[in-house]
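Worksheet for the structure shown next.
Here the complex is missing a single protein chain, while all its other protein chains stay put.
Letters A and B mark the chains as written, and numbering starts fresh at 1 in each.
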Amino acid sequence: MKTNPGRFFEDYVLGETIVHAVPRTISGGERALYHALYPARGALYSSDEFARTCGLPASPLDDLAAFHVIFGKTVPDISLNAVANLGYAEGRWHRPVYPGDTLRSESTVIGLKENSNGKSGVVHVRTRGLNQRGEVVMDYVRWVMVRKNRMDAPASTPVAPDLKPALDAKDLVIPAGLDFTRYDFTLAGEPHRWGDYEVGEKIDHVDGVTIEEAEHMIATRLWQNTAKVHFDATFRDDGKRLIYGGHVISMARALSFNGLANAQMIVALNGGAHANPCFAGDTVKAWSEVLDKAETAAPGVGAIRLRLVAVKQGAAPFTLRGEDGKYAPEVLLDLDYWALMPL
Amino acid sequence: MKTNPGRFFEDYVLGETIVHAVPRTISGGERALYHALYPARGALYSSDEFARTCGLPASPLDDLAAFHVIFGKTVPDISLNAVANLGYAEGRWHRPVYPGDTLRSESTVIGLKENSNGKSGVVHVRTRGLNQRGEVVMDYVRWVMVRKNRMDAPASTPVAPDLKPALDAKDLVIPAGLDFTRYDFTLAGEPHRWGDYEVGEKIDHVDGVTIEEAEHMIATRLWQNTAKVHFDATFRDDGKRLIYGGHVISMARALSFNGLANAQMIVALNGGAHANPCFAGDTVKAWSEVLDKAETAAPGVGAIRLRLVAVKQGAAPFTLRGEDGKYAPEVLLDLDYWALMPL
Partner (left out) sequence: MKTNPGRFFEDYVLGETIVHAVPRTISGGERALYHALYPARGALYSSDEFARTCGLPASPLDDLAAFHVIFGKTVPDISLNAVANLGYAEGRWHRPVYPGDTLRSESTVIGLKENSNGKSGVVHVRTRGLNQRGEVVMDYVRWVMVRKNRMDAPASTPVAPDLKPALDAKDLVIPAGLDFTRYDFTLAGEPHRWGDYEVGEKIDHVDGVTIEEAEHMIATRLWQNTAKVHFDATFRDDGKRLIYGGHVISMARALSFNGLANAQMIVALNGGAHANPCFAGDTVKAWSEVLDKAETAAPGVGAIRLRLVAVKQGAAPFTLRGEDGKYAPEVLLDLDYWALMPL
């Protein structure tokens, strides 16, 4: 057979590194499309001039766009037969991506645990995105539940990696040269600086976007993510196309500009859950909670740890979980990340 | 509160200049998207080679795309609490925008007049778009009706600026170096030159485009225009997303290629009214009327003043106003502008 059937649980080998296909050169086109698909307004990612004032050579590609490019390449090898995308951990952005950079991805299998039903198992991989110089651009751990193909394939010794619930502020990588001492709050859009946010504070980002089929497909294809379920309306019994979770991540993050305009750079992804599926016609809104704050060694640069929650129409204010401890049905995403903000 | 509530009528101060967030660097991506969203075919804006033949260093960003970028930045400060977008006047393009340019905007309050109901007022602003060298790229006057928040806020002395009904041809700014003496009418797509148009002549542009939600949202986001009403289907009682008026302007202008292919550069916006709202599913068509003509000092370059009318399905030929003097319900846009055309 010439087509790719994807890997099944029994095909993964602990410690193996899988080199993913198709490297991608980024241009101004990807940036323009990102800004056309999401209401992204971070000044550092919108203006070369603003970025230079902050010590960078030019405006980088949005951090989440870099993540999507790197993630998209892993789909044919990691999640084609996935039953569920279970979580993320220990994600770090190591250096910005600029137009002209070429990205590729590779993943090392760091955990394998067959489910007790013998029909599927959980695979942990650590994925690295690399640029054309072989430098790590970002890395993260992701785990998925994958079907078995041969039910009689023997189960190996279960291994689950030891993952940090969140990265320490000291483990964050601050881009070389970053300096917020000349940061222009007017051009950035909001006056609120690092010192203005308190741990425990919650922010309703107010704005909402109703999701369209054409938009989520354009976005998902741009990242060369090929999972059938996002594109083929005949694939699911209900005739719905499931929206790529990353589309909801980017939409929520972009909406969070209103209240967090100065949370410019995402430097770590501590964890994330796609709490409920999102479909075209849903109206996505977002709220954030300040989880932690830390200083950094870079001039004028503070770190802020945020919970970003995407919800859909009908959600009560700051909805997260019901009394049963489960995510409320209107919650689409619960993300935990570190961003950099001017002091 | 961390999110932007927008300004209310009583928050504006006559003479104040508001510096708008978020500067934007333009690349080939914005141009490609503009040409993907609108049937734009002006040769000067499509081909670097053609632009060089006309004395420009390269193909600029479409004039209306520059306008949208500059306009979009003003929305959070000017029209977030606007009840109505009342008009434009004295708009001039001062220099072309090229890939690599970074645009920002600022607006000066030049008129304030509270309505007799005491609940809202009319705000006039003159907005300037600036590039990375601080040069004015375009400026225009716009006025909006804005709600009051504190109904007991005292009304200031009403001031309404003295605005020209249309710019004189001698006030038009011709881009440095522009020369149409070697203009290639075959490559431009039509043989009709400046001398072929007569004042009073009307042109039905024939073609139509049915509007999609995904397309107007992609366009509006690209300009970083964040008004909720364009994106959130739960915002209005009728569940409809109101289409950004600029989307209709660009669609109508692009449709006018068929009959006005050589009306290459827009250099002035004399006025404009969004006569009726536009929604997804509407099919937009356009017609034009020649309002005036003038010579310019640039070699081979004439100026033509045009009325551009966008209508939707069901409009009678050259529909504008009913017997009551009001815009017919099928009229979406009535725009008055100056363009440059080869003699």
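Here is the rule we use: a contact is a pair of C-beta atoms (placed from the backbone, for glycine too) under 8 Å apart; a residue touches a chain by one contact, two chains touch by 3 or more.
Keep in mind that this is a model prediction, so the values were computed, not measured.
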Legend entry - Contact with the hidden chain (one of A:R24, A:R41 or A:K312): A:R24
Legend entry - Candidates B:D77, B:E215, B:D232 or B:D336 - the one touching the absent chain: B:E215
Legend entry - Touching the absent chain when the full complex is considered, from A:T3, A:S116 or A:T157: A:T3
Inset, instruction - Can you work out which residue in A:Y98, A:F185, A:F235 or A:F279 touches the chain that's missing from view? - result: A:F235
Inset, instruction - Write the list of chain A residues that the hidden chain touches. - result: 2-4, 19, 21-25, 27-30, 32-33, 76, 99-100, 102, 104, 132, 212-215, 217-219, 221-222, 224, 226, 228, 231-235, 241
Inset, instruction - Spell out, residue by residue, where the missing chain touches chain B. - result: 27-33, 35-39, 41-43, 46-50, 59, 99, 186-190, 192, 196, 203-210, 212-215, 218, 258-261, 281, 283, 313
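Rule of thumb we're sticking to: only the chains that are shown with their structure count from here on.
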Inset, instruction - Fit chain A onto chain B over the CA trace and report the rotation angle, somewhere between 0 and 180 degrees, nearest 5. - result: 120
